[in-house]
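In what follows, a structure is listed as structure tokens, so that the remarks can point back to it.
Heads up, one of the protein chains got dropped from this complex, but the rest are sitting where they should.
Note that the chains are named A, B and C in the order they appear, and that numbering of residues resets to 1 at the start of each chain.
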Amino acid sequence: MLYFENDYTEGACSAVLEALIRTNGEKLAPYGDDAYSLSAKEKIREICAAPEAEVYFLTGGTQTNKTVIAGMLQSYEGVIAAQTGHINCHEAGAIELSGHKVLALPHRDGKLDAGEVERFLGTFWGDEAHEHMVFPGMVYISHPTEYGTLYTKAELEALSAVCRANNIPLFLDGARIGYGVMTPESDVSLVDIAALCDVFYIGGTKVGALCGEAVVFPRNNAPKHFKTMIKQNGAMLAKSRLVGVQFDALFTDNVYFRIAENAITKACRLRKILAEKNYRFFIDSPTNQIFVILSDEKLAELRKNVVISFWEKLDERHTVVRFATSWATTDEDVDELEKLL
Amino acid sequence: MLYFENDYTEGACSAVLEALIRTNGEKLAPYGDDAYSLSAKEKIREICAAPEAEVYFLTGGTQTNKTVIAGMLQSYEGVIAAQTGHINCHEAGAIELSGHKVLALPHRDGKLDAGEVERFLGTFWGDEAHEHMVFPGMVYISHPTEYGTLYTKAELEALSAVCRANNIPLFLDGARIGYGVMTPESDVSLVDIAALCDVFYIGGTKVGALCGEAVVFPRNNAPKHFKTMIKQNGAMLAKSRLVGVQFDALFTDNVYFRIAENAITKACRLRKILAEKNYRFFIDSPTNQIFVILSDEKLAELRKNVVISFWEKLDERHTVVRFATSWATTDEDVDELEKLL
Amino acid sequence: MLYFENDYTEGACSAVLEALIRTNGEKLAPYGDDAYSLSAKEKIREICAAPEAEVYFLTGGTQTNKTVIAGMLQSYEGVIAAQTGHINCHEAGAIELSGHKVLALPHRDGKLDAGEVERFLGTFWGDEAHEHMVFPGMVYISHPTEYGTLYTKAELEALSAVCRANNIPLFLDGARIGYGVMTPESDVSLVDIAALCDVFYIGGTKVGALCGEAVVFPRNNAPKHFKTMIKQNGAMLAKSRLVGVQFDALFTDNVYFRIAENAITKACRLRKILAEKNYRFFIDSPTNQIFVILSDEKLAELRKNVVISFWEKLDERHTVVRFATSWATTDEDVDELEKLL
Partner (left out) sequence: MLYFENDYTEGACSAVLEALIRTNGEKLAPYGDDAYSLSAKEKIREICAAPEAEVYFLTGGTQTNKTVIAGMLQSYEGVIAAQTGHINCHEAGAIELSGHKVLALPHRDGKLDAGEVERFLGTFWGDEAHEHMVFPGMVYISHPTEYGTLYTKAELEALSAVCRANNIPLFLDGARIGYGVMTPESDVSLVDIAALCDVFYIGGTKVGALCGEAVVFPRNNAPKHFKTMIKQNGAMLAKSRLVGVQFDALFTDNVYFRIAENAITKACRLRKILAEKNYRFFIDSPTNQIFVILSDEKLAELRKNVVISFWEKLDERHTVVRFATSWATTDEDVDELEKLL
């Protein structure tokens, strides 16, 4: 069986696994004070060119989004997101459970448009009844988006400018940020993100770790007592080494970037194969997720040998599916798939 | 100055005020056990032909929506509402503060369409990832809607059928329900509403009371310990007589319906005048709220003598405004306004 | 039947009722902007000698406690209160529903001791694990307390000093504050309270109004957008005049203080009668609530003619009961009761 279902099918990439093995017997401080967490934070500060950054490690994406958003919003504020944003669709209402509305705006290829955000903010502040409405208190974007698309640097700058003009933070969900920065078409680096966003996270779970996300407040701007917020959100591990060791390994010798690059290389090959074979793309996504329209017969046939993700029904006879590559995808996997397509 | 701004500009209608005066010296039990609350509940049961109904009195609309919705939903559930629903737009995120998402669907003249709701529910239950999504746990509608429009009995039956087929309650926000049932074009009575909905409230604040809303669970189907939920939501008055006496007066000698009828009669006259003078209507609303498009010059001129509500800008030179009549509107008010139009 | 059950048995005191009647037909702005609310706020600022004060009107005690406490605390903070505090015992968990822990400390006659609070704060900040604990973010006291007792000015100064030294606000629940300031033994005035507390409320419901509590932030120190917090807590009345008119009447011609004085005068007479007849007092409370120990036979006998409140069982044959006087208690009521005792 071939696996192109998602980017969290395997365990840890080899560097991460080796680090866990190597450090297993060490006696380390708990609750975020272990030496590997401290070391990993320093490495992340360097890679982001953000020497003032505060970095916190959590274990998963929904947990991270919830803790960051609830931690930064006032009770009367909500978070602006694309209609297709992960927090709006696939987190089981975690944000609302924490008391805050997701203010959903239309998307373009999964992205929020700075002009749209600006108009929304202008309308809100111009409305005489705005005291009876949810205040927009943050902008949330994902990069890559849920459709595998990427913001350009100009788009990110525009969003950042709108946020700063309105004095609200810009939060970037980087669950797959590694794939984003390693995409050749992209002109956005981690340094850009640290400069333009007020908080973001570097995803581990989907980029080679067993679990773990690194939240970065790039300008020493974490909410007061954020550590206690992590605790009360159930997001603090006693053995914080588990995430600390993994991120320390990921940011040693460019492991994070090298494994992300592998996924991108394989995705490019696969995209080319699909194009040559005249498959129809559902959306033009340059990262490690490829959305393709298949006839239902073709889908049934493929599924005998390949695991891929159902995305949505297009019409009565066609289905949108997702092929995802990862740090673990090999050229042999792509060769095999090519034969089947 | 003439007032057509809203339906809560004056104090109480005369029957309510007189009842408050008459009963003021009586020594009554607190927290919902006063004799007038008990009497008013009985009258509401009769008027709704719902002898099993449980009735609770709260003080305002947002509070009522929040307490009812939070009281009936499970933590993993959200409430379906029209994009334009009051809970989605103008309650400052009260529903989300209680932990629940408003699942906003497109509206038609402020109304939810049963077919749209059915499709949404079908898609949700058909989605393999629905365990990662907010479960639809209730349908919320307002009648009259925020645009003054009304559901037909057939539309209400269709919504009720969809809810029952999916085993979720139908909640009707009746902040202006009196105006709804007294509109000649409407074929929906309180008895119909009690039969088709699982919970609804009869608004007092906007129909002649100083404050107060009566929540009705028509088939003895209130959530367990709903009284304690009211308390913990800060919605319980020590002097529950304040609302009990008012509702008892409103439902004695058809006061509620007679004062609502006055608003409708005056609105009909006004609508006719506006039509004759070729004003453009923004929406066709048969109740006590009339939405009209004015040129900005006309608006400025009118405002010298009349208080009306700004609704929204239509374009650079035109504005949508609302004229509202109420139990207190007189023929003289309409005469005066006619001269100014 | 004689009524000494509580201080919210009747409707409104006459000045309040007359004001409601007199203003009923006036057309007033909604949501807190009516002229009477504005006037009442100004009168409260004067009476408190707090020209910078921000004043907000809500409808009941639990609602007010919840909105104020949730509005002033950070998510990781709790509120210190006496074990017997109303928020800890009789508000159905409203504070916890808003996400915050009540940090209960031992009481002395219903009061918090400044030394006890100081020790608690010292221990918290000295604990190495305090990041895993609830941060103390506010001190809540009631004056009079739930036992009818009063803080001395010295005690209030000590609590205020501890709070300021620790940079946390002092919140005084004044549901019965009128009775407190009119007790001859008390050396604490509204001006003192405004000077020593960071937020407090002046209770209307239990001192002559139909409903309503006035929250005072004495030094222009309300949380940002507190009005929207009121809205999202379901605590905002469309017809804000209802509370505005009442408070305007209460603070005109010293009505509030005169009616409170009546309750105190009657309570003093009753206390004297009880002492002369050798009844045992459960606690020494100088305000309008008197806690007496009765044999169960005496209680059964009295209850044939008098409504009083059960407080708690003392032992198998004795019960603690509460006699409460109010603005409505007459000398004839006390005469009658004297005969029965």
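Miscellaneous remarks
Simple rule for what comes next: a contact is a pair of C-beta atoms (placed from the backbone, for glycine too) under 8 Å apart; a residue touches a chain by one contact, two chains touch by 3 or more.
These numbers were taken from a predicted model, which means no experiment stands behind them.
Among B:Y36, B:F135, B:F217 or B:W327, the one in contact with the hidden chain is B:F135. Set against the missing chain, the residues A:S39, A:Q63 or A:S189 yield one that touches it, A:Q63. When the omitted chain is restored, the residue from A:E26, A:E52, A:E276 or A:E301 that touches it is A:E26. Of the listed positions B:H86, B:K231 or B:R271, the one in contact with the omitted chain in the full complex is B:K231.
Where chain C meets the chain that is not shown, the touching residues are 75-76, 78, 89-93, 96-102, 104, 128-129, 131-134, 310.
Residues 31, 70-71, 74-76, 99, 131-132, 135, 224-225, 227-229, 231-232 of chain B touch the missing chain (whole complex, contact as defined above). Where chain A meets the omitted chain, the residues involved are 1, 3, 6, 8-12, 17, 20-21, 23-28, 30, 59-64, 66-67, 91-94, 97, 205-206, 210-211, 228, 231-239, 241-242, 307.
Keep in mind that, in the parts below, only the chains that are shown with their structure count from here on.
With centres set at the average Cα position, the gap from chain B to chain C is 34 Å.
Chain A and chain C have CA centres that are 50 Å apart.
The set of chain B residues touching two or more other chains comprises 91-93, 97.
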